[in-house]
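Handing you this structure, nothing more for now.
A protein chain is absent from this complex, but the other protein chains hold their places.
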Amino acid sequence: MPYQLENRPPDLRESMYFPEIIRGIGTITKHFLKNLFFSRDANPDILARKRGGFGHSDNVTLQYPEERAPYAPAYRGLHRLVPREDGKPRCVACYMCATICPAQCIYIEAAEYPDDPVEKYPAKFVIDELRCIVCGFCVEACPKDAIRMDSGEHTPPSYERSAQIWDEKRLLRGPPVSYQYDPWLRRGSPSIPPDKLEEMRARAKPFPTVATDEASQTPGFSVRALAAEARDRAQAARK
Amino acid sequence: MSEAKGVGGIDPRATPGSAGAGERPPVGTLAPAGEGELYAPMPSKHMVINLGPSHPAMHGVTRAVVELNGEIIEEMKLDIGFLHRGFEKSCENVTWGQVFPYTDRLNYVSSIMNNVGFALAVEKLAKLDVPERAKYLRVITSEIHRICDHLTLVGAMAMELGAMTVFLYGIEARDLLWDRLAELCGARLTSNYARIGGVARDMPEGWQEKTLKVMDRVVAIREEIGQLLNRNRIFIDRCRNTGKVSREDALELGFTGPCLRASGEPYDVRKAAPYLVYDRLDFDIPVGSNGDNFDRYLMRMEEMRQSDKIVRQCFEQMAPGEIIVQDFRYALPPKPLVYGTIEGVMAHFKLVMEGIKIPAGEVYSYTEAANGELGFYVVSDGGGRPYKLGLRAPGWPMLAALPVMTKGSLLSDLIPTFDSINMIGGEVEQ
Partner (left out) sequence: MAEEKKPDAAPPKPPGPPAPPPPKNPGFVTAIVDGKEVVVKPGTTVIEAAKAVGIDIPYYCYHKRLSIAANCRMCLVEMSNAPGGKLMPACQMPVAEGVTVKTDTPRVKDQQRATLEFLLLNHPVDCSICDQAGECKLQDYYMAYDRQPSRLDVPKVMKGKRVELGPTVTLDQERCILCTRCVRFMREVAENPQLGVAQRGNESFITTFPGQPLDDKYAGNVVDICPVGALTSTDFRFRGRVWFMSSARSICTGCARGCNTFLDYLNDVTYRYRPRENDAVNEEWMCDDGRTSYKYLNAGRVLVAREGRGANAQPLPRKVAPRRAAEVLLPHVAAGSLAVLLSPVASLEDLLVACKVAKEGLKVAEVYAGGRADGWQDDFLKRADENPNRKGLELAAAAYGLAVRPFADLVAAAGAGKVKALWAVGTEVPDAKAAEKLGALEVVAQSYGDTALAQHATVLLPASPHSEMDGTFVNFEGRAQRFEMAYFPKGESRPHWALAAELGAALGLPLAFASGREVFAALGPQLGAALGDFAWDSLASTGKRLGIVPLAAGTVDGRLPGNRDRVPSETTEDYRRAMSRTS
């Protein structure tokens, strides 16, 4: 039901300026005192942190760059090429990410493994991070879970444009990921010693039956944990 | 005063300060002081000043050439196009699914509403029905972004009238909401959340509780902002009875959305032509009476209240289910199928290489965005790329009406007027 807005001119009390101004000052003084002595941030992530106690303002200023704001698992950050257990990239240079990227910032050159059952790998995988619009389509388009944007940071700043062009050596980092149906685990690979193959098969993630975050994120790899570790390191350095 | 037209249609013969004198002396002559006059009229002309394009109050980048008679705006000419990036043409170059990042950057303060608007247009053309849970998710995220948009407007409006504190309170509230959306969509601003046939991701664990807590906090902040501004004489004096648009004028000028409702016409697309799940939700339409800046400001505050109501109802009504249509013609197959089955990976490849094949035809689909009626006119030729996209930006009629709204008012009234129509450069100039 439509209802009318309260658009009325100021009455006598309000026309005298000061009552309302005092009321406003009261509001912001309340905030001032809260800031000074108590925590005021209502972000549930911040509230969940250990509070500082009376007299210690739980100031929510993060000491960047030693402390970082934790990224949510789904929050898109800088790309990484996901490695396998044996250090090679999971990427098979299928060009899906290069095709779907709306900014056309991915350049790939494929090459062949002479012996690995997967056959194809990227000899060159270059992302121009300056052109990237951080849309996450490359992650959606990858049929091998080979590229993720879960590195918990955005592109670090640099003085030259060329430093923002990330090639496969810089992109290949982070915890490895394996699934039980991966061909190098099913058929074996020359780069995996046979005694370790069974152990890797046992460690690999099972065939996911439902498409959740768990299917595309590595359990145990927590950006919050990384941020906490960085904070501890910074604190230790300050002591 | 329209006989002699100088540069920009400005009359070089106009003189100020001669109110009540009757005949205006021509430029260049010094008339002697008449009986009872305290001063002799000096020859002068209107001042033409340039507001923008780089100007804190010119949202987006807009240039306004204002002809001033002292402090009174005689005429105003708008110069836009500084943010034109060729959205409509760029979208002809990409597949249907790749259009979503472009739509993100239209109304960049409430990007999910652009995503959803475009997705609805394409689904209308393909006659595709979206799963229930996806509809609810779209409504929830749209309304949260509507709250963000209104917070931005209220904050910016207050800041430009001098109330810096309110701006920061608004930003705090907006930031809390953005953090929640970052957990859901993957980005705070450029959300890229809707897909053809549904949405991209489902709610993470615990997201609903967190969001409700955050929305409580946003309500508290909104109440504080109201406390600071609603009955503040300075604010009321600046905003009340300035930038007035009558109901008939608003309809003639093509206003939609909060600006139209503030002028007295209770038209809201969510009620008039309900889409998604708005017909199942209980919310009211605030309507203004005066059509001035203060009404438009109050309108935004009340709409935030209604959006909050909508989101809470959606959380209650939502049931578990799929978040995207399970049809390989339109949606990428779920990742387990892509990793493990040939059918999944083939469908995935075809959709990425060639794009979703939308049947040939054309359709106009409209939704209620934060600023008004956001319309997408979509033409498909049956292939995987749009043939033509046309956009009806809700901010366009209001921006175009600005010279009418500000004619004869003071220069300082231009600022709240410009703020309250919420012109977002990204959507107006595409």
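Per-chain residue numbering starts at 1, and chain names A and B are given in the order in which the chains are listed.
What we mean here is this: a contact is a pair of C-beta atoms (placed from the backbone, for glycine too) under 8 Å apart; a residue touches a chain by one contact, two chains touch by 3 or more.
Predicted model, so just to flag it, every value in this text is computed and none were measured.
Per the touch definition above, the residue from B:Cys259, B:Leu337 or B:Ile415 contacting the chain not shown is B:Leu337. Annotation: of A:Ile28, A:Ala69, A:Ala110 or A:Leu197, A:Ala110 touches the absent chain (contact as defined above).
Listed for chain B, the residues touching the missing chain in the whole complex are 93, 327-329, 333, 337, 339-350, 353-354.
By the touch rule set out above, chain A reaches the unshown chain at residues 65-66, 68, 92-96, 98-99, 103-107, 110-112, 117-120, 124, 126, 128, 130-131, 143-144, 156, 158-163, 165, 167, 169-170, 187, 226, 230, 233.
By definition in this document, only the chains that are shown with their structure count from here on.
Per-chain CA centroids place chain A at a distance of 29 Å from chain B. Only residues 94-95, 97-98, 100-102, 104, 165, 176, 179, 182-187, 190, 192, 200-202, 204, 210, 213-214, 217, 224, 227-228, 230-234, 236-237, 240, 262, 266, 284-290, 292, 294-295, 298-299, 302, 332, 334-336, 338-340, 345, 348-349, 352-353 of chain B touch chain A when the two sit together in their complex.
Per the touch definition, chain A reaches chain B in the complex via residues 1-7, 9-10, 14-17, 20-21, 23-24, 27-28, 42-45, 71-76, 96, 99-100, 102, 133-137, 140-141, 143-145, 149, 179, 181, 207-213, 215-216.
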